[in-house]
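Below are the structure tokens for one structure; questions will follow.
With one protein chain withheld, the remaining protein chains of the complex are depicted in position.
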Amino acid sequence: MEKTNFNQKTTHEKGRADWLRDVDAKPKTRIVWGTILVLAVLPFIISAPLAAEILIWGIFGLGFNLLLGYTGVLSFGHAAYFGLGAYCCGLALRYWHVSLWVALLLGVVASVLLACFIGALAIRRRGVYFAMISLAFGQMLYFLALSPLKHITRGEDGLTHIPVIHLFSFSLNKPLPLYYFVFVIMSGLLYLTFRILHSPFGKLLQAYRENEERARACGFNTTLVKFFSLVLSAFYAGLAGALNTIYLGYVPLTTLFWLTSGTMVMMTILGGKGTFLGPLVGVGVFLFLQNTISLFTPRWELFVGTIFVFIILLFPGGIMGTLREKYAGYQMSKLKKRSTLS
Amino acid sequence: MIFDVPWNVIVLQIFFGLALGSIYVLLASGLSIIYGLLDVVNFAHGTFAMLGAYAVFLAVSMADSFLVGLLSAIVIVGLIGGVTEYFLLKPLYGKDPLLPLLLTFGLSVAIPDLIKIIFGLIGKPVNYPEALSGATVVGPLILSNYRLFIIFFTLAIMISLWLFLKKSDLGMIIRASTRDSLMVQVLGVNVSRIWTIGFAIGIGLAALAGAISVPMMAATPDMGVDMTMVAFVVTVVGGLGSLGGAIVGGLFIGLVVAMTSFIAGEYATVSMYFCMAVILLIRPRGLFGEIGRE
Partner (left out) sequence: MEKKERKISRRGFLKGTAAGMALLGPGVPFITPRAFAQAPPIKYGTMHPLTGVYSVLGRDQQRATELAVEEWNAKGGLLGRKIVWVHRDDQLNGAVALRRAKELVEEEKCDFIGGTLSGAISLAINEFACKNQIPYVAYCQSDMVLGSDQCKFGAAFMVIPYMAALAMSKYAFEHVGKRWYAITADYRWGHSLLEGWLWQSEQMGGKFLGNVYAPLGATDFSTYFAKIMAANPDFIVMNNLGADQTAAIKQASELGLTKKMKIFCTKTAMHTIKELGPAYNENIYGGKTFFWKLRDKYATSRKFMDNYMKRYGQPIEQDGESGYVATHVLFMAVEKAGTVTDKAKIMTAMEGLKYELTKGPEYVRACDHQRVQSYLIVRGKGKNAKDWDIADIVAEVPGESIIMSCEDNKKKLPFANIKLPK
């Protein structure tokens, strides 16, 4: 099923959903435009605050999926990047009174630096061990922020008194203005992600995921690939964290808690790891489920947890992954029928 | 700061550290067996420990015997573990190795809520058993009897476990499966059943940890989360898949936490993760782990 081709010639095989292909001369970006279109009207379909939440977590997820879905690396401490981005942005806004863009930049830079640090130390470790290192670092950051670094992070209280940001005479702590601000950023990121995935680097990520030894045998530095993937995902996470701070005007300590990481993992798996829209769908479905179920019972964790277990057992591809398989199977049977006619 | 403290306080701290460490040992040994045998990182380990705590509560309220409580914790929760492995984990073998981890994570989210529905939101108390209350006085040292029990009981369990693994047939098969499941299967053993049994044993140990802990606090639905974290830390420090590592790691971490909370209380929890991070960076297989597992 897999055809690993790293040269520039295009070789297709009809009738197969073969995603691991060459660098395309002209990747069709209709999926990006379609998504952007839907997102443009989202706050009018569902509530604006919920939509804003979905968008911010969606950015987090887009990057996380690059690491988990496309590179195959599980990080259970990604909240560290999200939280660090959030705190740096908040601190910059509160104490240094910087502009919006500088604050966002600081948040992103901080997360990226942290990823470089953790990556440099831990990137050679495989699967389970890497997951646990990331968990350990995430927890350490959380407990450091809780107590020893209390005078900076305000510990359990979280960071308050962050000034409201105004952009073009809109206040960014109101759902609708913030939504469209993040929407613009998200659109850019969607396009960027799309281009990354269809670039040689994107193919490398997937090659690493499928068979690390083979990729290495082809001459690629898999450690560097993994490292860049981690740093890239931290970029997204830090940006999402910083945007979250702008939206809430507040950085709670729970931003760093491991459950934030765990929730991200669940959302990505739910939506379908390794698919382009998986993280967005996963974020949307998860938050939607959480909101809806908690209207009827506070025991929404039971439902969400059970659904997650079923997904793992029966549909490990998640929503988008399973849909893609089904569609591929359908195409396949259609093709078979056609071939028997001739 | 430590030097103007009377020696008996320090010895007492060490004593408490050993008691704390013993519970860690029980948790970690279970996790280690499961990982060694099945290559599964059980994110729901603490959740099963919590079930052990509730099992003791039920047994004590029905039969009024702590001993019965401990036994039922091991047996009932162990059985639940076996069933979980059979129906939920087995279908995942051979696929993406991260799937079992994720599945157990899902369980760790769903099961506590189930307990909240069944037992309510308020925790359930379990008293210290009469026979084990009070303290033994050795000079200026007042050693709580229950903590003494924890230390010696864990020791007994570990020795039994060791004897079981070393001397019994089943134990030998389990050890062999840890090394090379394929070979064991080729030799005609139903490895699948071994895996279920091994998982159940690991869960049983977790349940025991929860059961022993419960008189010191209360059986609450959310008590499992911290226990899972501790189990991870200890297992990583000791070596994923190594029983000896679980023991040494557990006692070591227990002492670290005890000493840290004595010197600088706020850092008690951080110290645990710090140890874990250090080990992962300089000796990722853990103190006693085997190369190749990482």
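Lettered A and B in written order, each chain numbered from 1.
Definition applied: a contact is a pair of C-beta atoms (placed from the backbone, for glycine too) under 8 Å apart; a residue touches a chain by one contact, two chains touch by 3 or more.
All of these numbers come straight from a predicted model, not from anything done at the bench.
Novice: For the chain left off this view, which of B:47, B:144 or B:235 is in contact with it?
Specialist: B:144
Novice: Of A:173, A:199, A:223 or A:306, which residue touches the hidden chain?
Specialist: Touching the chain that is not displayed is residue A:173.
Novice: Decide which residue listed in B:16, B:66 or B:232 touches the omitted chain of the complex.
Specialist: Residue touching the chain left out of view: B:16.
Novice: Considering the whole complex rather than only what is displayed, give the residues of chain A touching the chain that is not shown.
Specialist: Those residues of chain A that touch the unshown chain are 12-14, 17-19, 21, 24, 27-28, 30-31, 34-35, 38, 45-50, 53, 143, 146-147, 155-158, 160-161, 164, 173-175, 244, 248-250, 252-255, 275-277, 281, 284-285, 288, 291-292, 294-295, 298-301, 319-320, 323-324, 327-328, 331.
Novice: State which residues belonging to chain B touch the missing partner chain.
Specialist: On the chain B side, contact with the omitted chain comes from 6, 8-9, 12-13, 16-17, 19-20, 113, 116, 120-125, 127-128, 133-135, 142, 144, 146-147, 213, 215-218, 220, 222-223, 226, 257-258, 261-262, 265-266, 268-269.
Convention: only the chains that are shown with their structure count from here on.
Novice: Could you tell me the distance, in whole angstrom, between the mean C-alpha positions of chain A and chain B?
Specialist: 33
Novice: Under the touch definition given earlier, write down the residues of chain B that touch chain A in their complex.
Specialist: 41, 88, 91-92, 95-99, 101-103, 105-114, 116-117, 229, 232-233, 236, 240, 266-267, 269-270, 273-274, 276-277, 280-281, 284, 294
Novice: Show me the residue ranges of chain A that touch chain B in the complex, using the header's touch definition.
Specialist: 74, 121-122, 125-129, 131-133, 135-137, 139-140, 143-144, 147-148, 258, 262, 265-266, 269, 299, 301-306, 308-309, 312-313, 316
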